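Below you'll find the structure, written out as structure tokens, and then a few comments.
In this view, the complex is presented without one of its protein chains, the others remaining in place.
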Amino acid sequence: MNAAAGRRDLLVGALAIGGGLTVMWLAAQIRGMPGQPFSPGFAPSIIGGLAALVGAVLVLRAALGHAPALESEEADPGPPFRAAALWVGGGILVIAALFETIGFVPLLLVWLAGFLMLTGVRLLPAIAFAVPMVFGMDLAFTKLLGVPLPPGEWMIALGLLG
Amino acid sequence: MSIATTRRALVAGAALATFARPAFAQSWPTRPVSMIVPWAAGGGTDATGRIVATLLERELGRPVNVVNRTGGGGLVGHTEIANARADGYTIGVITTELSLYRTTGAGQIDWKNFTPIALYNTDPQGVHVRADGPRDLAQLVAQIRERPGANKASGANLGGAAHLSLVGMLNALGLPPSAAPWVPTDGSAPSLQQLAAGAIQLVTTTMPEAKTMVDAGQVRTIAIMRASRDPAYPNVPTVKEAVGVDWSLGAWRGIAGPRNLPEAITTRLRQAMAKVVADPEFIRLMTARSFGMEYVDGPAFGAWLEAADKRFGDAARAAGLAR
């Protein structure tokens, strides 16, 4: 019943109420189908309503000081790798957007090598690790499993494949 | 997909496109071909798709990889095929639902978004009841007339081909859709399970989908929605024979590519499919699972699809399923 646990419950509860009400509002706008007793918006509005209810209980619990204590986290062990975390998130977005255009091999090579360097590996070892991993994966999927990974339209256009 | 297409147009640009063109005009295919199946692994479309892919691979001399792109009642996969680059490296299986998307308002694509290559399968819809259910269709219809709404039917989702086949038949009999309310499920397997469990009274679905349950003696087919009896099921009467109204509807599956597929590639694919459907291995595998084999080649398949669109559209409008 410490103060931090109460604050956390308050935050989660408020988010749950907000999210739940938003879902209910969105669900109310889903058009139904003639002849169906329940519209397709029925389930989401129940879910949203329950989420708001759970949120309210959490807020209430925090206000009454009944929040269960938190599991203690390990002591902070070192300096954070914020740049690497950003590289991971941004990289996944870039991969999702350009996967077909640029292709699996070039994108993943740059992403993994960059990640390794941002977590303290030097350039050569980073490349030495990324190259066999990426090419090996491409080979395993495309040749062994018959599940094609995008070769990249640029690569095809430049005649590097095929 | 539309975002990707726009970006592709921007990035690839005219210069790269000119590089790309001669590369595939020479001797398609030079790399593996992806075949999109808009339904999940384990279903009938997946099964037939994998048969076709395996045999097509032999004809083309390059791997043909089956890619399941599921969701949205097949809409996601169909859209994916339609939006794919027209270079022959992405083709797909198109199915009955394509004839319905526009009419029911589920999606904005129809057969005109595709380059038809070959129809390879059609299956008639059937009316199935529990083993201890009504003796024949006439008795079932009498039950429905006597207590409208008491007999529940199922087969798949609302507004799908199975639903249409029931509502169309009721319409032909002069009955409203509410005479046998539709219990929505996400496929024929759960519907047949409901029937076997005694929760509902009839299921309309294609003959091969009901095959295992019929063989297991849990379910009986009382009518087939076909103009004449199917040689594969000589003992099953047609709807016309059973209750005297004309009603036939089937499900179909074919191979198609995105619109504007280059002529050379389309021809190559059509020739390959012509060999596939004549392959004894194809006949053996399709017969084993009782999939009906009907083959219509490219341009004729286009005309066939146009006619199917009209037939399904008319039926859906008559049944009040159009939006």
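Just so it is clear, A and B label the chains in written order, and each chain counts residues from 1 on its own.
Here, a contact is a pair of C-beta atoms (placed from the backbone, for glycine too) under 8 Å apart; a residue touches a chain by one contact, two chains touch by 3 or more.
Methods note: contacts and distances are computed from a predicted model.
Only one of "Cytochrome c oxidase subunit 2", "C4-dicarboxylate ABC transporter permease", "MoxR family ATPase" or "ATP synthase subunit b" fits the UniProt record of the hidden chain, and that name is "C4-dicarboxylate ABC transporter permease".
Although it is not drawn, the missing chain touches A, B when the whole complex is taken into account.
Considering the whole complex, the residue from B:A86, B:A138 or B:A196 that touches the absent chain is B:A196. Screening A:A3, A:A63, A:I92 or A:L158 for touch with the missing chain picks out A:I92.
Take subunit A: the residues that touch the chain left off the picture are 8, 11-12, 16, 20, 23, 26-27, 30-33, 36-41, 43-44, 47-48, 50-51, 54-55, 57-58, 61, 68, 70-71, 74, 76-82, 84-85, 88-89, 92-93, 95-97, 99-100, 108, 111-112, 115-116, 119-121, 129-130, 133-134, 137, 141, 145-149. One chain is missing from the display, and on subunit B it is touched by residues 1-2, 4, 34, 40-43, 46-47, 50-51, 53-54, 66-73, 75-76, 79, 104, 106-107, 149, 152, 154, 157-159, 181-186, 189-190, 192-194, 196-200, 211-213, 215-218, 281, 285, 288-289.
Assume only the chains that are shown with their structure count from here on.
Those residues of subunit A whose C-beta lies close enough to touch subunit B in the complex are 33, 35-36, 97-98, 100-101, 142, 146-148, 151, 153-154, 156-159, 161-162. Those residues of subunit B that touch subunit A in the complex are listed here as 4, 7-8, 11-12, 16-17, 19-20, 23, 30-32, 34, 63, 65, 67, 85, 158-159, 177-178, 184.
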